[in-house]
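Yeah, one chain of the complex is gone here, protein chain that is, but the others are all in their spots.
For subunit A:
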Amino acid sequence: MIINHPLLGPRDAQEFTYLGDASLINRPYWLSENALREFHDYLYLRDNPAGKHRELWFHEQGDRSWLVVTRNTVTHEITKVELARDVAKARPKPEVLQ
């Protein structure tokens, strides 16, 4: 597989390591009322879809940036690659922090 890195252009997927579902960016707020349940779901439960999947890849043997790759888990086709920091910054903040 080739991952089209937003800064470096097309790179072999072998240069990366894989973490998993990009929802791992959305760490729950530790003071929320349901923090225990939210952290459980965050850490252990997955949508695990067959088809479009947004996932975190780390460019370990490259510029060491984290990417959010949108890939089809049935065909391995990659349709979008973003810097994880851009994705993280675009999230709404939890209410308490606003």
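Keep in mind that, in the parts below, a contact is a pair of C-beta atoms (placed from the backbone, for glycine too) under 8 Å apart; a residue touches a chain by one contact, two chains touch by 3 or more; residues count from 1.
In this text, contacts and distances are computed from a predicted model.
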item	value
Per UniProt record, name of the chain withheld from view ["Sarcosine oxidase subunit beta", "ABC transporter cation transport", "Ring-hydroxylating oxygenase subunit alpha" or "Acetolactate synthase small subunit"]	"Sarcosine oxidase subunit beta"
Residue numbers in subunit A that touch the chain omitted from display	1, 13-14, 17-21, 37, 40-41, 43-51, 53, 55, 71, 73-76
